[in-house]
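As you look at this complex, bear in mind that one protein chain is not there, while each of the others sits in place.
Per-chain residue numbering starts at 1, and chain names A and B are given in the order in which the chains are listed.
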């Protein structure tokens, strides 16, 4: 990219996405882009590299451009920045490396095209239009109100072992009543495949430091979502929970 | 930070500090800042985020500014750059993100304030003065001359397993006599909690490569401190030693 756009300022969001984990990549990108300056974002999480999945670029409402594979990894982030304004297939070989390989699109296709776009090349030069509705979708599963509680999904387990849920405090309050600091909440992970059911009662807590070391809690995470943590410990380790697990929350007040 | 100070040059010193390990963070910062250009340094190692500990900024004698939590992590580095000239509590919400969260001060408070300071905003605008003496202290324990030897503490175990001690060769020479290459030194870690005592005799050595692979040695590390290593191995692994362990050194000459 620097060979093409010498003055580009490159920010490395993460090289630590679990290999082949498109949903983890989609989550990390979605959680990071609102805090980044408007720019050109290159993304590769790509178990299908070299297959028929298309290389694409998306222009979104905030003004950013995403460059990456059409496997869904870009979609939640594009939605978070106002939605797709224009989508194109990467076809212009003059903007790619002279010899592109079958397996390294990040280096041979995505990065050079991002460099040219960062340098001001018009978006329409990357290739022909594709209707956004024809792109591979990826949606985070919406939370559901059920039986006086809320059912949702584990979106991500971070490196602390905090369990990020796809639901906001407002979703939970709408389903289970208003939340006050210290309120007990029953968290249930139903049995799923070979994984046994897990049930724990935890307080709703504004911060970690209010609780003894080793205590579990439900808190508001950096993305505005509900998350389970253990103060200075790993909630995911303690509860044996992974991304994609279904979870139900309801009030633990008698 | 780049959204605020577009031309800032951001250097990532480390994202690998052990979680919740304030002393490790303080050590790494202290060991790095003398080699960095004068700048604004943002620091987060923060098990107490969201509790009552203050967000602060420190201006030091060399001209640098530190932005981070008042939990001691900034103090050794501030001392290494000539000491605190002025300390302020971060209060000016106009310099923070519009919606600050309880748990992500690094992103919502420290980083944007650092961006504004890097762009030239006067230091006094961040918030009101606090007396440096009221800040949470963190001192590395001083070495002591005892019985013809030196007693000190393990300051840090690096990723090679090298054991960094808080004492200089001058401290050791003052306590145990002058050092010459190859001189034998007896290193004793007294039993501590459930950890058994460890005792080993190692040569004082200018370099690693002088010794056979697998040999232990005492050497002068990159920060000017004494350190224990095993050539192409892990001294901490071999000896079972962690940060904070007390250690005694004395001459092994007959």
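Following the convention adopted for this analysis, a residue touches a chain if its C-beta (ideal position, glycine included) is under 8 Å from a C-beta of that chain, and two chains touch if they have at least 3 such contacts.
If you're wondering where the values come from, they're calculated on a predicted model, not measured in any experiment.
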### Listed residues B:3, B:201 or B:222, member touching the removed chain
B:222
#### Entry: Contact with the hidden chain (one of B:93, B:134 or B:206)
B:206
### Task
Name, in rising order, the residues on chain B that touch the hidden chain in the full complex.
9, 11, 35-37, 160, 206-210, 219-222, 224, 232
### Hidden partner chain, residues of chain A it touches
2-3, 6, 10, 19-20, 47-51, 53, 101-104, 107
